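Complex shown without one protein chain; remaining protein chains in place.
Note that the chains are named A and B in the order they appear, and that numbering of residues resets to 1 at the start of each chain.
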Amino acid sequence: MTDFTTRYSYGGDEFIFVELSEEMTLEVNFQAMAITKKLREQQMPGILDICPSNASYMVRYNPDVLPAAELIDELKRLESSAQNLDDIVINSRLVDVPVLFEDPWTHDAVMQFRDRHQDPESTDLEYAARINGYESKEAFIEAVTGSPFLVSMIGFVPGLPFCFQIVPREKQIEVPKYVRPRTFTPERCFGFGGGFSVVYPVQGAGGYQMFGISASPVFDKEQKLPDFQDSIVFPRQGDIFRYRGITREEYDDVRADVEAGTFAYHKKDFTFRPDDVLKDPAGFSEMVLGRLYHD
Amino acid sequence: MKEIVSSLPGVFYRRPEPDKPVFVEEGDEVKAGDTIGLIEVMKSFQEVKAEADGVIKSIKVEDKAVVDAGQVVAELE
Partner (left out) sequence: MINVLKPGLQTTVQDDGRVGYYETGMPPSGAVDQYSYAVANMLAGNKKGAAVLEITYMGPALEFQEDAVIAITGGVIPPQINEAPVPMWETLEVKKGDVLTFDFVKQGARAYLAAAGGIDVPVIMDSRSTYTLCGIGGFDGRALQEGDVLSIGNMQEKEVKPGTRVTGEYIPEFSANHEIRVIIGLCSYRLTEESKQRFLDIEWTVTPEANRVGYRLKGERLDFVPREQPFGAGSNPSNVVDLGYPIGSIQVPDGIEPIALLNDAVTGGGYAPVATIISTDLNRIGQAKTNEKIKFISVTLEEALEARQQNNRKLAEVKQMMQSS
């Protein structure tokens, strides 16, 4: 990232948009996390929203209280102090997310919108497997489920987690978005677009490739489930999600628990430093899975 | 003569669905409250209704044309 100068830009008179990098890396996401965490801790008067995203972040402020120039000076100061990620500790959760791949509901949606897809002759999963060099869709699913993902941003609609896989760069999966966005995506659909996997919180429009459906919700406006007592959205930036392929039988069991209001995610609280990840992503992933399922 | 106006800006449809017949043709008799077309705006459809009994003298807007609020879409006799 030595060849990129951070762009500070006005989003009208109430937003400052800061683009740390044009490309996605784990490192730049940790930087955005570090800067926004420090900014949050300062509790500067006049700041309304702090929104970390994948390779950038955004601040909404009240210019009647806090002049833009003053805010940008502070953000620049925070940026230089976050160059060194050593002193950042991320409070995270390791979470098991059960996903039924190639489920009937997603498959229906996949078939309904073939005319908006790059390759109408294949399913989204077959297409993604092929262009990423996997010999079969099974091998591709194994790659998706084999290593966990960092929740790198929340947004689009409430609770939608953008997830970036914790693997070395050469193993990272990348797929295009639909040629034209769909008008329908099933609720809880597990999708992939650009370098990110997502779970769609609610039914709606979408442009990501569709691979399956998460049995567990990421959004619960009634706050019935124990994991949603504090917030109607479950994911938080910095969480580590492992998408685990499940059978139809397990899917039905989880759905019954969700309906009964008894479902709780299998998860563990976990703190880590960006360096732990950046030095050895594969080793970190393996350690994390051990913690989640065996410790 | 009475005018039937659209209360909304949007796209005017003469048919309930693309493969269905039109709601009314010129010369048709209509009763107050009969639907003569649909206006699509903000992803919702609103019916345009005749406010009185009569015969459709003319339809002033083509199928799928864009109309403004208050625009005359048909005339009744």
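As a working rule, a residue touches a chain if its C-beta (ideal position, glycine included) is under 8 Å from a C-beta of that chain, and two chains touch if they have at least 3 such contacts.
Everything numeric here is computed off the predicted structure, so don't read it as measured data.
Per the touch definition above, the residue from A:Gln31, A:Asn54, A:Ser147 or A:Ser285 contacting the chain not shown is A:Asn54.
Contact with the undisplayed chain is limited, among A:Gly11, A:Pro168 or A:Pro226, to A:Gly11.
Even with one chain removed from view, chain B keeps its contact list with that chain: residues 5, 7-11, 40-44, 46, 66-70.
Listed here are the chain A residues that touch the chain not shown: 7, 9-15, 17, 19, 21-25, 48-58, 60, 63-64, 68, 153-160, 162, 164, 169, 172, 174, 176-177, 181, 193-196, 201-202, 204, 219, 221, 231-233, 237.
Rule of thumb we're sticking to: only the chains that are shown with their structure count from here on.
Chain A and chain B have centres, each the mean of its CA atoms, that are 47 Å apart.
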